[in-house]
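Everything on this sheet refers to the single structure shown next.
Excluded from the complex is one protein chain; the other protein chains are retained at their positions.
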Amino acid sequence: MRTKKSMLVLLVLAVALSLSVVMVQAQDMQVIKIASQSPLSGPQSILGISIRNSVELAIEQLQGPLNDLGYSVEFVPFDDQATPDVGVSNAQNIVNDAAILAVVGHLNSGVALPSSEVYNDNDLVMLSPANTNVNITDRGYATVNRVCGRDDTQGAAGAAFAATIEGVETVYVLHDTTAYGQGVAEFFMAEAEAQGLSVLGFEGTEEAANFDGIIQPVLALEPDLIYFGGIYSQTGIFISQARAAGYEGFFMGPDGFDSSEFADLSGDAGVGTYYTSVAAPVTVYETAAQFATDYEEKFGEGVQPFGAQSFDAAAIVLQSIAAAIEANGGAMPTRAQVAEAVRATEGFEGLTGAITFDDNGDPELANYFILQVGSADSAEWNNNALLSTQSIASPLMAAAMSS
Amino acid sequence: MTTETLSTRPTTGILDSLRENPTVKRIQSNWIYRYIVFPIGQMLFFIVAAALVMTVIAYAVSIVVPEPRPNINLAAQITKQLPGMIVSGVGIGFVYAMIALGYTLVYGVLKFINFAHSEIFMVGAVVGFEITDRLAASGTIASWNPLILVPFVVISSMLVSGGLAVLIERVAYRPLRGAPRLVPLITAIGLSFFLIDGVRALVAVTRNDFNLTYPTQELDFLKNPIPLTFNGPVVGGTNIGGVTYEQITADGVVLDEWQVESATYSSITVGGVTLGGVPVKANDISSGETGYDMILVEGRDLDEIEDGANIVNIRITVIIIVLSAVIMLVLLNYFVNGTKIGKGIRAVSQDQATAGLMGINVNRMVAITFFLGGAFGGAAGALFGLNVGTVTPYVGFIPGLKAFTAAVLGGIGNITGALLGGLTLGMVEAFLNGTLVYFPALGQRYTDIFAFSVLILILIFRPSGLLGERVDEKV
Partner (left out) sequence: MTTSRAAVSEAGARSGFWGRFLSPTSAAVFLIVYLAVVIGLLLSLDRASLWFSIQSTIVFPAFILSPLLIHSAPIPRTWKAVLIGLVMLIAMPIIGISDSSYLELAIQVCIFAGLALGLNIVVGFAGLLDLGYIAFFAVGAYVWGMFTSTAPTIFNELGILIPPDSQAVAFIIFIGIGILAAACIGILLGLPVLRLRGDYLAIVTLGFGEVIRIIARNGDSPTNFTNGSQGLLNVGRPLVSADMVSRIDELSNTLNIRVVGNLQPLTQQILFYFIAILMLGIILVVANRLQNSVIGRAWTAIREDEVAAIAMGVPLVRMKLMAFALGAAFAGAIGVLYGAKQTFVSPESFTLLNSISILAMVIVGGLGSIKGVLLGAMIVTLLQLQVLKNFSLQLNALKNIDYVILGFHIRDWPTQLEPAKYERFVFGILLVLMMLFRPAGLLPESRRRLELMQTNDLPDEPPSDIPGTPSGPANPAAAGD
């Protein structure tokens, strides 16, 4: 019995091994691969999948110039499971594939920070669509860039606006204890205090469904505005429960609120909520509207936060690779050359505005839009009122301008 | 009467002399007392006791630290929040208790932790969503009487979750009886992963989304909370459609005039001032635009309402949770202690081998136990879904973990213990969430640490939980 079984195992192994040697295929075009890393499984996958899909869409739509140069572009999505170990392990896998010239990712700063060490060690360029953590670019790596804004500026932009809302004198700040939510909430709080608002509380919670207990002190403190640094899947539920429990003031949040699903989750309670966004509202930019339509058509679901940024990131990568190929006389560029070309991107007109990278890889001028939810109907999300647009220079840029 | 493991009575000891009294004995042997009065009284007692203990502790802390933060009087804040904290503690406490029952029942008969139970709870929540969503899609949901709709949803979830639990037992646990104790633990963990992503695949394919929002949120019956005012009379459910409201600052300047389009919503009267809390769709009289206002107060500004008025909006769903839980627990008590099958389950929980020799169908008893546990998990899931409004395939993990903690806290394997553990944990959490905010160095993020510390403390002094008995076992 046992003997037969192990014979079988050996046989299978032998067949598999021989197969593995035989099956080597020839390719006509030179292949360039672009990888994405984001959580595709687990609770955060709804955002991660949006990143992945947007990159795929961009590659599909925008690889024409590269094809003309004689290169085909393949897309390799990786699942980092929102876990640093998995992200780093994937990163090692990515850097060993010589055909991969760029990475778009990650969703979580906690994964992006260690993984980008691996990319940077190997000159592989990373474009982050979603990591707003200041440390991503403040390390000054030549290979790490982002197309999204920074926590420090976004939080501050929100607070500056909050101070102008009629009747808001006290705020209560909540966050989801992630690097993203807490980061943006801390910067909101700092700026709110600087603006003369009184901060009644600063709380973090990992709770995702039942906010009853968390709401009680909020009701007792009666803040005029609640700022929640987090993603809509958590904050939408919070807002609906807070309203039902009798909270009567305003809500505000970062770009993690920017999803039509927010309207579904929060219902009537979410109407009137303010949020900052780094992606241009589609009503203002036609290209963004086109992107939203294409996305929905291809994937059958609405685009989520960071989708537009991911599309832009992939578009910049494709454009930069083409530029690097041309600079290299039509030959396959090295990773360092691609990284250089990405950093040299100037005035790229993307869905999220014009992007020019500073020396740290931050967009020199990041646009922050302040919007207000207008309807509980998710189909109406794109008609949310645009209340204010702010262009804020990255810290490096600001320092350069002031000196 | 009490059994060693699946007992529904705490072993008091102090009341032993009273038990010998013939009158007391006669009352005790009456079925109304045994199956209705006693269990309900017990629940009431647990609720009151847990609330009382936490209140006393909270005020004791406020005496030690009267002003943890500048301008914050802890005692005053506690007074303000007390009703809200108790209600939220009871609400979540019953959910924990119902999930904990699933852990405890299975532990009672098989002596192992069914770690996949949190996913059975999740399946219940998702099934509840599916049913309500189909009803909403067919447009009939509004025509359902809530008194039929809610039980229908809950019972459907119970059936599906119970069936799933039986299936899991049959496929994944029964072949492993007699294997080392940790083996079914790993199987259960594997099953959890399987169920989470299996459900996710299902909803992803059918709905392209995994944030599942209960359409019942839009039903007036479930949506509108019952406002409770302390220090003042309550007027609820006034139709304010067509009334003109003004938003006025404290100085008496009229900022804006709003014509309320239509909305039945609850208004509250405090000291002669009527105020509304729910945002109302309204037309701006001056510009004619439709918009929403957050603070709609007739002729007065919110700031003028005197402090000390406690307004608690008790959501209907919390009341539904408590009512359903009470009914189900009474039924469970009757089933376990009053029926032949219940007796069989208790026998199996005491000694599987002997019970088998006595002609009890062990496998059937185990299957029934799994069904019961699964059904309670499913009911908890549907009720939880109705209460929080949105569920995902990942929703099971945290309540499952907390409920498991509650089961251990009360003494795993003990039905009354699960109830007590759930209520205690819910109450502890609610009070911690409500008060930790005022301590700048701590905050709500430390709620779980304190909750676990309470657990560890209790286990140090009572190593088998509050009501558990010592069980010798090895890994």
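Going by the order they are written in, the chains are A and B; count residues from 1 in each one.
Keep in mind that, in the parts below, a residue touches a chain if its C-beta (ideal position, glycine included) is under 8 Å from a C-beta of that chain, and two chains touch if they have at least 3 such contacts.
Predicted model, so just to flag it, every value in this text is computed and none were measured.
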Candidate in contact with the missing chain, chosen from A:A179, A:A192, A:L265 or A:I355: A:A179
Among B:G41, B:P66 or B:G190, the residue in touch with the chain that has been omitted: B:G190
Among A:A82, A:A288, A:M332 or A:L396, residue touching the chain not depicted: A:A82
Absent chain, residues of chain B that touch it: 107, 113, 172, 174-187, 189-198, 200-201, 204-205, 208, 352-353, 356-357, 359-364, 401, 404-405, 408, 412, 440-441, 443, 445-446, 448-449, 452-453, 455-456, 459-460, 463-465, 471-475
Touching residues on chain A - with respect to the absent chain: 1-3, 6, 13, 16-17, 19-21, 23-25, 27, 31, 40-42, 45, 49, 53, 74-79, 81-86, 88-90, 92-93, 95-99, 108-111, 113-114, 117-118, 121-123, 133, 135, 139, 177-179, 182-183, 204, 299
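Keep this in mind: only the chains that are shown with their structure count from here on.
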Centre-of-Cα separation between chain B and chain A, whole angstrom: 35
Residues of chain A defined as touching chain B within the complex: 41-43, 46, 166-167, 177, 201-217, 219-221, 233, 236-237, 240-241, 243-250, 261, 264-265, 267-269, 271-272, 300-301
Chain A-touching residues of chain B, taken from the complex the two chains share: 77, 80-81, 84-85, 87-89, 91-92, 95, 197, 208-211, 213, 217-218, 223, 225, 227, 255, 277-279, 292-295, 302, 311-313, 315, 318, 384, 387-392, 394-395, 398-399, 429-430, 432-435, 437-438, 443-445, 447-448
